[in-house]
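Take a look at subunit A:
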Amino acid sequence: MILEGKKAIWNDYQKEIADDKYYYVRSCVRQNFFPGSETAFLKIMREELKKEVYEHPCHTSCTGIGYHSDIVPVETTMTVVARQFAIMTEAGYENLVPSCITSFGLYTEILDTWHHFPEVEKKIRLQLKKATGREFKKPKNLAHASDVIYKFRKEIAAKAKYKLINKKTGEPLKVVDHIGCHYAKMFPSKGVGGAEYPYVLAGMIEEWGGKIIDYPERRHCCGFGFRQYLVQANRGFSIACSKEKFESMEPFKPDMIITNCPGCPMFLDRWQYVINEMEGKRYGQNGEGIPVFTYEEVAGLVLGYDPWELGLQMHQTDCEPVLDKIGVDYSPEDKYNLEIIPSFSEKHNLINV
Partner candidate 1 sequence: MSKHVVVIGGGVAGLEVAGQLSKAGIEVSVIEKEINTGGHLNNWYRLFPDRRDSSEVKEYLDGMTHNHGINLLTNTTIEVFKRNTSHFLITTNGGKELTADAIIIATGFDLFKSSRKEEYGYGIYDNVITSVDLEKMFRKGKIALTNQTVPETIGIIHCVGSRDEKVGNFYCSKLCCVTAVKQAIEIREFLPDSKVFCFYMDMRMGGAFYEELYREAQEKWGVNFIRGKVSEASETIENKLLIKVEDTLAGRPLKMKLDMLVLMAGMEMSEDGEKIAGIVGLKTGENRFFAATDNLIGSNRSNIDGVFYAGSCTAPMNIPETISHARAAVVEVIDYLNDGIR
Partner candidate 2 sequence: MKFDPFIIPFNIGLYFIIIYVVARSVIWFHDLSRPDKLRLQRGFFGIPFALSLKEIFMESLIHRKILKTNLRLGYMHMSLAFGWFLLIFFGTIEADIFGTKHLNAPYKAIFFRFFNPEHGRIGFEATYGFLMDLILAFILSGLLLAVIKRFYSRVVGMKKTTRLKITDRIALTSLWLIFPSRLLAESFTCGAHGTGSFLTGSLGAWLASFLPAQQIAYPFWWLYSISLGTFFILLPISRYMHIPTELFLIFMRNSGIKTGDKAGTYSEVQTYSCSSCGICIDACQLNFSAGITNIQSAYLMKAIRNNDDVSEIVDNCLMCGRCDQKCPVGIELSPIRMIQRRGGEAENDIRNIYNGYFRSRQINIPEKVISSSNYSFLQESDPQKADILYFAGCMTHLTPAIKNSMIKILEASGVKYNFIDEQGGVCCGRPLMLAGQDKEARELINYNSQMIWKSGAHTLVTSCPICYKVFKESYYLDVEVLHHTQFIKKLIDEGSVKMNFLRKKVVYHSPCDLGRGSGVYDEPTEVLNHVSRLEKSDFEDENSLCCGGSLANMKISSQKRKKIALDAATELTKNNPDILATACPLCKKTFAAVTETRVADISEIVAEALIEKPIKINSGSHANSIKELANI
């Protein structure tokens, strides 16, 4: 591996990320999958970085799941997205930050389509106007929430309580980064580092002391794939995808996986359990699984947030091995203690405090 070559590519793929006044839109599914993540993002942005982040209660699903499952027609999707833009415009924001990778990909795709086919944009504006009476401005800056954390990775590192370093050995933790397919595969220029060698998560990990693993199946889908998972009979394909990834990363002995997509941590996490149930196979060291984190969770851990407040007890593959390696100060007995959880999140569970 020639690092200079990678750096050259990373330099080629840099994007503009707004530095304040974000209009944040949540993911449909993340709050169920890893409920602490979005809350942690808001806390980091507002409390640690002192940035303005706005959320709107009328924001809806972008219909990306329906769109990618061939259920919702593209024009409908575009009109729904136009409404999101209209609400943002009404709120006086222009820096759109979706929490969901698919939303990010969809917004990017729609903006690009409108750029190349202005008549479509015109038609959608008309449809939105007819349906809701709303008008909109296109976002001035579109960045995924992980782009924003990437932008402030150094600031976070400066405030960090822990480093992604094995406390006992002093070695950096070996981290697998998994990027959601819709982040840059469709529009490589819209992702930090492009599609082949994405840097958005790698940049965070490097900054926070870890070491990124480049394994052969890094490009492979986590297995969510929408249609593959939604129909039960197809789930065999979904899990086969994840398995292929695990088998490919296993020889590198990763300590953890970091992701930036709603579906990926879900599937990489839960399928490890299912594979173990089906085949009795685990891919981590000492007969354990490989803990899977969202980038917000990792940022929260680095900043010294309580693991249980971050929602790590919601992971099916236990996170404790990583916590122990980093040397996080946590109380194992409080893992399922419901009482401590609201103390962290009640403020940020509300919109626009």
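Following the convention adopted for this analysis, a contact is a pair of C-beta atoms (placed from the backbone, for glycine too) under 8 Å apart; a residue touches a chain by one contact, two chains touch by 3 or more; residues count from 1.
Picked so that all candidates are chains of the complex that A comes from, given by their letters.
Please read all numbers here as calculations on a predicted model, not as lab measurements.
Within the complex, subunit A makes contact with only one of the listed candidates (1 or 2), namely 1. Residue ranges of subunit A in contact with candidate 1, taken from their complex: 1-2, 4-6, 8-9, 194-197, 214-219, 251-252.
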